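One chain of protein is taken out of this complex; the other chains stay put.
Let's turn to chain A:
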């Protein structure tokens, strides 16, 4: 797929309807869509519910398998599957994070994490599933340790952002946490070996960073590049020294590589990097765009080019775009129009 240099087209596979308010976020179950297990997707919404969608193996069409309701009392802002796909964490404006267990296709709320003063805005599991991070309007980032028996213990409360924290994201291979905020910065948090977590780097306007709210971030598969998107209408790519990073020789800082501007003309809410190296972005201009690293050998270092856009991917703002992990590579998008769409990016021969 990545070797394809020609044109691409975006095929709408299916529109998933059911939510009665804006859909904020989507998450693919990483254990599904592989080895004969049907692909599975969770979506969460301003209607206070979470919907789990599954692909019917015989018809290939998607259906709503479960509605997770009557737990959160306000908007469900974020959802994330544990690496094993057995647990789903959901963060809500009701200040709680709920943990749902998939028991033979039924979802039971097995734990509720309380601690944030108000809206929880993002939840994320680390690569091994041993840690869960949450963040919210109270400007804090929480790290929870996952204990046996669906117990969660707060390992650290990280203060440092000066405004609400929009998203938390673990590095794909290392236990390093990234958070982005309404304060226009991205903060990087690492453990010092004594179970204490500290901010090891802040990426702000001064280091080539964003000039308004940073809404989301995502990593490439190798974990040596990161992409961020913002209310400043730009997408930025960041890089770290991968060889030095792998040697485990202390913290290796990240630096700004390039800025993609002039594409989206309203707030960019979501970016996601596919395993094949394609960056998808979704924004308040209702559009989804796709970028790849340009191999044109620029002397100024790596540059990125847009390979495709769908100007009217949804009827309203696109809040979340997510590539699937499975054998069939889908993109899911969530929108203010209350729908989730499943897309396939296909080469035009």
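Going forward, a contact is a pair of C-beta atoms (placed from the backbone, for glycine too) under 8 Å apart; a residue touches a chain by one contact, two chains touch by 3 or more; residues count from 1.
Everything below uses one rule, namely that contacts and distances are computed from a predicted model.
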From "Cns1/TTC4 wheel domain-containing protein", "Ribosomal RNA-processing protein 43", "MIP18 family-like domain-containing protein" or "ER membrane protein complex subunit 3", the hidden chain's UniProt protein name: "MIP18 family-like domain-containing protein"
Among A:54, A:293 or A:317, residue touching the chain not depicted: A:317
Contacting the left-out chain in the complete assembly, out of A:166, A:225, A:322 or A:341: A:166
Residue, one of A:28, A:62 or A:93, that touches the chain absent here: A:93
Residue in contact with the excluded chain [from A:19, A:51, A:65 or A:121]: A:121
Interface residues of chain A (partner: the chain not displayed): 22, 46, 74-75, 77, 93, 118-119, 121, 137, 164, 166, 182, 212-213, 231, 266-267, 284-285, 315-317, 336-337
